[in-house]
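Just one protein chain is left out here, and the rest sit where they should.
The first chain written gets the first letter, and so on, giving A, B and C; residue counts start at 1 in each chain.
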Amino acid sequence: MNILYFAWLRGTVGQGEERVTPPAGITTVGSLVAWLKTRSDGHALAFADLTVVRVAVNQDYVGWDHPIATGDEIAFFPPVTGG
Amino acid sequence: MNILYFAWLRGTVGQGEERVTPPAGITTVGSLVAWLKTRSDGHALAFADLTVVRVAVNQDYVGWDHPIATGDEIAFFPPVTGG
Amino acid sequence: MIRVQADDFDPGAELAAFSAGNGKVGGVCMFLGLVRDYLGDEPGAAANVRGMTLEHYPGMTERQLAAIEAEARDRWPLHEVLIIHRYGRLEAGARIVLVATASSHREAAFQSCHFLMDWLKTKAPFWKIEHTDGGDQWVAAKDQDDCAADRWNKK
Partner (left out) sequence: MIRVQADDFDPGAELAAFSAGNGKVGGVCMFLGLVRDYLGDEPGAAANVRGMTLEHYPGMTERQLAAIEAEARDRWPLHEVLIIHRYGRLEAGARIVLVATASSHREAAFQSCHFLMDWLKTKAPFWKIEHTDGGDQWVAAKDQDDCAADRWNKK
């Protein structure tokens, strides 16, 4: 699956996009985050406080218990500040 | 004093403007209206229902008990419908 | 700025001039009112409106609009206010009124523009006579306009 990071999360993780193949058992956004945090210190820092992180699966906002599937586009970013 | 009529009141009274010199004792807008109603059938009809008439003295909205004085500009008109 | 005029105006040019230059402006809200080509609201009002004539009370109009602008500036932190209101014969589709406000904050811009239109509708001495296929008729004031204006009265 394709993971995207925007705004300060991109800087903290150290990249804007990565393709990952999580192990079996990673079936929700929440469990994906727990697994991503093990990939680097940057990942761990980016996801240290989930109250300031939002997530979209296939370009729709979802909650942390949303299911994920192979081929999904999953994006993490801070609360939006446009307009 | 100078009396102005706008919108349908002008048509009902039959003129848009008249200079009048009310008798002594006419000291409020309300008493002025009572006196104006005696001037013609058109005047009487225009002021038959005061709930649909608004009044301004010297270009400010006032109530029926507002005092009037020589030299005032007194305007009668329906509720406004601009914008 | 208040302008009461028979002539048409160019909303695009007004907006371009209005929003230019002040670096403290974060939001501009503008409302443009037009003559509709139908009587939309009243049941049975099938006659087409071909146009209308707006009568006003010269002098009092400018005075009341200035008072409404002052009230808006008193309630919200505004950098600019523009009110243009036309009078005279207006055909269907014609521009009637333009109100614009500029503030550092969008909420102030939205609220003040909305307030200005609501108060203008109930306080500025304009009267519309509609020219319809069924003849001419003075437009009656709407209770809903009074309600819209009332919501801005301070509790």
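Everything that follows uses one rule, which is that contacts are C-beta pairs under 8 Å (C-beta built on N, C-alpha and C of every residue); 3 or more make two chains touch, one makes a residue touch a chain.
Computed from a predicted model, the values in this text were never measured in an experiment.
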item: Among shown chains, those touching the left-out chain; value: A, C
item: Per the touch definition above, residue among C:V4, C:M30, C:A67 or C:V139 touching the missing chain; value: C:M30
item: Hidden partner chain, residues of chain C it touches; value: 10-16, 19, 21, 23-38, 40, 92-93, 104-107, 109-110, 113-114, 117, 148
item: Residues of chain A (touch criterion as defined above) contacting the omitted chain; value: 4, 6-8, 56, 59-61, 75, 77-83
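Throughout what follows, only the chains that are shown with their structure count from here on.
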item: Cα-centroid distance, chain A relative to chain C, in whole angstrom; value: 49
item: Intercentroid distance (Cα basis), chain C paired with chain B, Å; value: 26
item: Gap in Å, rounded to a whole number, between the CA centres of chain B and chain A; value: 72
item: Sites on chain C at which at least two other chains make contact; value: none
item: Multi-chain contact residues (two or more partners), chain A; value: none
